[in-house]
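All protein chains but one are shown in place.
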């Protein structure tokens, strides 16, 4: 895969940060030469056989290297997988998301799979850190060898060892299979296929070769043959790369484990109130909570049928991008819409996430205006009824509409009263309430379909209003938001107006630009020239005669977001690299001290071994590194918008 | 002949009055037009010519030649005629050219080419006319560098001034901002519902539901958006009326001018168009509009709170605004190792 200089630099740094220099060396060489057999790789990397063999094995395990064995010359070629390298930077965000949606234990499974590269279900069963719902002893995670030790002890003695003096309820085995199912049905985990170890290009070529050697296709000629081969290639690729587990594992079109019921069931009400359930949360009424759990377990098909033992799973970054992108859409709503509306939107997006496997059809970044339209599945408001916290006040978010003010106010009070008595006592009222709430949900989504939000699209299907998302339109909105943020902070709000005028009207000469933008000559020209210097706007000269004299030339200003995105994306990669490099610098400044804190006797016993000043210093270091890493993560948010969404 | 002379003069005067009465001032008179007025008895052509010539002599008529080589006349106002009488021939020519340009004004070069006068003579004429306060220079927004003249008594047309938003040919930023601010606030008041203060429990509860609206001043009013079916958002017409009723504008502003400004406010994302531009809605509620308008640059904890769109990685990373970013390479003169910007950056966020 061809990548720009700064993207490669960044991927190498990420690999080095997580896996060390050996991997980074191999990656760099493969990146530079694209595709190498072992012997050549050895020559260029100047590594020993053992280093290479072990390194390659481990890197393949982590999907950082593709390999392909040619049938013609029987050689095995290695190729880097910069995508997998890049996603290292997103691991924190992904774990955060999984934790938020499916709980701490699910995040732990996810982290384990990340740590292992891929893993079979049987293998995951054997791992000590996944055996108990509670985290292993605090220092357990710091030292893998110690962990291994714990591990084996546990096998013999059962969980008593790790749990120590904790409550006996932890004897309950962790719901590994149920959680794996939840993760897989959400699409966050996917099956590992043989083909996923080969690069996309190799897979394509191989499929193409198989397709063209089919006797049926050979008999055809010309264009028809070409089409037939193309079709077969695509279906072969689909078949070989199909790794999605969500379809087969979903129940009634919904993934399992939503709302983290299993976590409640297993560890009682000790868990914190669920953020995902909205403002009021369910956790406050313990009794009701339990009731809900029972109800939803049946409904969601919570079962004890284990996962297919031999299945090997890995992280499905494509799908996680969909979930992360939805979070960004929610943040768009958050900026301006009332909180209740945002929550409704979040529920809609959640439903849509279940039916969306990836952000885009094509891997290339679509050009402005050529994105086409890609709509999500339409979702009727009724479907969201169950997903929205029944105690959330949906009506209070709107002003009374004169004619129907009576109605709205009446509804506004009802849910509150119901909240106290619970929702299940009166079936009739419940039903009526449900209808009202469906109407209210439609109101919220309708608001979002209007300007300035334009976050939803309404379609009439089967005689009722259903809601969908215009993915490409929203992705463009995100993209422009990021660009405009940069322009505003660099050139001020005057520039913002100029850019928007140019974007809306196309190429303009200064006169026209001024008329629309209402800016004094001086401001306008200064803004334009500094933006031109920064590469945000361009000037086109249209000579009126052959002499090309300036006096007889029309100067047109224009704004090309694609071009700007391209260069900003490169800058963003570079800024990420520099920030990561700065972490190293900062680390080196404190090298001796940090090495002391990492000593195996000190680690985990910092309070004991370090002075107050040292503890303070350690905390400062942690804060500083967190800030830098946080900045890298924010830069990655931009990369995601420009490249992945 | 004296009697005839005086009668010609009288008749001419009658003719002039009839012309001024029955035709617009810029009408071009052909022979028939003048005859049709019925002032000249028996359609006496020679008498008509005499009268016309008399008027031309008095500068009340201007003689022109139409395309078909026929003679035509145009009216000159009595005042202007008075002025013309005091002018030399060249000055008169120049004055006439400027006069004919009306409220649009005319460029010096155009005057020169029309009058065929030498530049030094033209300059002298212009100076004389200006000295007599007959003409003035005007500033044309479309051609800010051209020297233009028009009659002193005329107000420049909109195409010259650029419309209501220009003062002396320069965009009147202060005026624009005042009107724009007024519009945003007015639209905002119609875009958001103010929860009555005496609403007691409901209001209190709602307040938490719109946490965002209260950030600025929790003791202040609470605003709610209207439901989607609401149609009380103002139209361009409503807004124009409101602006003209207010005391902020000395002149009546046309709806077109207001629409121009509304468009600008939309580009600023202060307003949005609804229903294909029929209605306008304000993004901020009135309290926030007020707060934003009152905001001074050095207000608040964090100065960049003035930035509305929020930040992203590139705007807040030290690398984002770095002027040397293009040169930055590990190990180079400008490098992550030697960068001087990180330390003050840490200091700002972390305080150490």
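Going in written order, the chains are labelled A and B, and every chain counts its residues from 1.
Everything below uses one rule, namely that a contact is a pair of C-beta atoms (placed from the backbone, for glycine too) under 8 Å apart; a residue touches a chain by one contact, two chains touch by 3 or more.
The rule we apply is simple: contacts and distances are computed from a predicted model.
Asks: Between "GPI transamidase component PIG-T", "TRAPP subunit", "DNA-directed RNA polymerase III subunit" or "Transmembrane emp24 domain-containing protein eca", which matches the UniProt record of the unshown chain?
Replies: "DNA-directed RNA polymerase III subunit"
Asks: Would you mind listing the shown chains in contact with the chain that isn't displayed?
Replies: A, B
Asks: Who touches the missing chain here, A:249, A:495 or A:516?
Replies: If we include the chain that is not displayed, A:495 is the one touching it.
Asks: Per the definition of touch given earlier, which of B:67, B:116, B:145 or B:276 contacts the omitted chain?
Replies: Touches the omitted chain: B:145.
Asks: Touching the missing chain, which residues of subunit B?
Replies: 145, 297-298, 302-304, 306, 311, 315-318, 320-324, 333-334, 338-341, 344-345, 347-349
Asks: Residues of subunit A in contact with the chain that isn't shown?
Replies: Here the touching residues of subunit A are 17-23, 25, 37-40, 42-43, 46-58, 60-62, 67, 69, 74, 76, 89, 91-93, 95-96, 99, 107, 111-112, 114-120, 122-123, 127, 141-146, 148-149, 152, 192, 194, 197, 310, 312, 489-492, 494-495, 510-511, 525-530, 532-534, 539, 550-552, 555, 595, 598-602, 625-627, 629-631, 633-634.
As a convention for this text, only the chains that are shown with their structure count from here on.
Asks: Going by the contact rule set out above, which residues of subunit B touch subunit A in the complex?
Replies: 142, 144, 162, 165, 170-171, 173, 176, 192-193, 195, 202, 205-206, 209-212, 224-230, 232, 260-261, 263-264, 267-269, 272-274, 281, 283, 304, 307-317, 319-321, 325, 328, 330, 336-337, 339, 342, 346, 349-350, 352
Asks: Applying the document's contact rule, which stretches of subunit A touch subunit B when the two form their complex?
Replies: Spelled out, the residues of subunit A in touch with subunit B are 335-340, 393, 396-402, 408, 412, 416, 443, 446-447, 449-452, 481-482, 484-486, 488-490, 493, 496-497, 500-501, 504, 511, 514-521, 568, 571-572, 574-575, 578-579, 581-582, 585-586, 620, 623-624, 627, 631-632, 634-638.
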